[in-house]
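Below: the structure, in structure tokens.
All protein chains but one are shown at their positions in the complex.
Showing subunit A:
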Amino acid sequence: MIKFLLGKLAWLIPTFLGITIVAFGFVRVLPGDPVLLMAGERGITPERYEQLMAQFGFDRPIWQQYLEFIGRLFQGDFGNSLVTKKPVLTEFLTLFPATVELGLCAIVIATLIGIPVGVLAAIKRGSWFDQATMTTALVGYSMPIFWWGLLLIILFSGILQWTPVSGRISLLYYFPNATGFMLFDSLMSGEKGAFRSAVSHLILPSVVLATIPLAVIARQTRSAMLEVLGEDYVRTARAKGLSRARVVGIHALRNAMIPVITTIGLQVGVLLAGAILTETIFSWPGIGKWMVDSISRRDYPVVQGGLLLIAGIVMIVNLLVDLMYGFINPRIRHS
């Protein structure tokens, strides 16, 4: 197990270095001079230009700049935003909980609906339920979620007026930001109606973000179940006279869950990509919207830092998924 773990960790280092090279290279390959780019349209005096070149180290060899960049990263220095002047890491840490809250809600919705639907569809293969749910799943999988979000806004915010259009909570409420998770904070604040407001803001974006993972999980669960249900040990269990529920619930489901858990873990990248669109539509103050805004504002230090942090998170989550996969499936660990 330890060897397996170390091997996986060793795998991480070159990928991480690659990610830093991409993020480092990003600012270099932008057309134009980096300092002039940061100065913007107002222009800059030649003295100030030299000063900034020296300050950012652009006058030194590229490999030295890269090493310094890495050195600063390890001290938690991701640079400052050109727009707000605040450290990129601080901004990221302020906004990240909003994205995590949204992503967690989405993955909970997707898992709680996707797995039972997939299992039922597999058991009742070929039935109307199977056909209806799998058709729906394919529609969900093909969904342009930015459009789906707009449709839900038209229906629930426009026509029915059930939910607000944007943001995380109504402006009426103000309470300290203790955990960064609006659901907990609003509950703990004790303000009447705050929790309700938080939920009503969260529900539409979560549903939108959950759509594609839900479709993927339902389809994956169904095909994993079908594969397992055809295995000899399931047939043996059934031949022994075990009840159908026991065979499906214990013998089949447990084995079918192995690929499904991996699939759920791999949705993190999908969720982060989806968060870019979902947060933009619902003005959700998370890192997805932050990245889009920074790109359109040409706030390059934020784009660079955000790219690094997001890729780092995806990498670590994928590693955890890999480890968990090895943990629940000994065949992988020992191969």
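Just so it is clear, a contact is a pair of C-beta atoms (placed from the backbone, for glycine too) under 8 Å apart; a residue touches a chain by one contact, two chains touch by 3 or more; residues count from 1.
Everything that follows uses one rule, which is that contacts and distances are computed from a predicted model.
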Undisplayed chain, where the name is taken from the UniProt record, one of "Dipeptide ABC transporter permease DppC", "Quinol oxidase subunit 2", "Ferrous iron transport protein B" or "AtuA-like ferredoxin-fold domain-containing protein": "Dipeptide ABC transporter permease DppC"
From A:I44, A:V83, A:I123 or A:L307, residue that would touch the chain that is not displayed: A:L307
Hidden-chain contact residue, picked from the options A:L150, A:L187, A:I250 or A:L320: A:L150
For subunit A, residues in touch with the removed chain: 14-15, 18-19, 21-22, 26, 29-31, 135, 138-139, 141-144, 146-148, 150-151, 153-154, 157-158, 269-270, 272-273, 276-277, 280, 291-292, 295-296, 298, 303, 307, 310-311, 314-315, 318
